[in-house]
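One protein chain is absent from this view; the other protein chains keep their places.
Let's look at subunit A:
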Amino acid sequence: MTDWSSTSQEAPGFAPVAIASISMAGPHDYFELMKPRVMSLVVFTALVGMVLAPGGLHPVLAAISLLCIAVGAGASGALNMWYDADIDRLMSRTRGRPVPSGRVTAEEALAFGATMSVFSVLVLAVTANFLAAGLLAFTILFYVVVYTMWLKRSTPQNIVIGGAAGAFPPMVGWAAMTGSISIESIVLFLIIFMWTPPHFWALALLKSNDYATAGVPMLPVVAGETATRHQILIYAVLMALVGVAPAVLGFGGLAYALVSSASGLVFVWLAARVWRIREGAPARKAAGRLFAFSILYLFLLYAVLLVERIAGAIIG
């Protein structure tokens, strides 16, 4: 018996085989391709969209729809990792991902992402409705083609426009329940859309060297840190205003009004600190705080909407 466990290249009677090319990827590597942390945010925001929606979809069908939205988001993450493997390899934040680290080949990531995309859209069409499936397909297409392939490497407005992809899930969730788009779902979309620029630019201030090395034209790299700080402050103010819109429109209650106002003010205050403190370690600390709080802010807003609706249903 011949031992092919080392680095042999030709098996007797078979075509040459590079043992090193035999996949060592495990299921967890494929799961990592789906960007689980991003996926968890998608699941959460889509869930809130579904709970707020007045539709009457069966709870089991709603759960399957939510799974489809999660898988669709994960599939777009896998396709992003397939296309971006070359620049992910250059950045400290991303070089440990499955493709650049060599655990999964780019072709495997492409096949995985494409398959999951198709299945998630088709199953959502069968489970919920064609509008929700169409929106999910558009979200995947927007993230992969418009953001990843086009905007990300060509303009510092990449995450402003590309942020729409991350903002669609609550709208997809709403559409799955109702078969329609409404002002409420548009507001849920706008909150995430306006939140994305200050969130990612705070990170970009911390990782601008990474982006510069990879040639990604993030705002701090192209327009400089001062311009980025101006933009962060402007978007933070706009985002805080949009953040209270659910209370103004009536689908957010008193608790939401209080939480969104208070956390919006904190967000703007932290953005103002980023704008004011521009040198050395304190500047990095200010950007780090804004980035961390931005995650808490979005979670808080959506969580309060969710709790209010559930509490309202229980109390009657």
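Throughout what follows, contacts are C-beta pairs under 8 Å (C-beta built on N, C-alpha and C of every residue); 3 or more make two chains touch, one makes a residue touch a chain; residues count from 1.
The working rule: contacts and distances are computed from a predicted model.
The chain not displayed here is annotated in its UniProt record as "CoxF protein", chosen from "Carbohydrate ABC transporter ATP-binding protein, CUT1 family", "CoxF protein", "ABC-2 type transport system permease protein" or "Na+/H+ antiporter subunit E".
Within the set A:L33, A:M50, A:V99 or A:V123, the residue that contacts the chain not displayed is A:V123.
The residue touching the chain not shown here, chosen from A:L61, A:L90 or A:L238, is A:L61.
Annotation for subunit A: contacts to the undisplayed chain at residues 1-5, 10-15, 17, 19, 22-27, 30, 58, 60-61, 64, 119, 123, 126-127.
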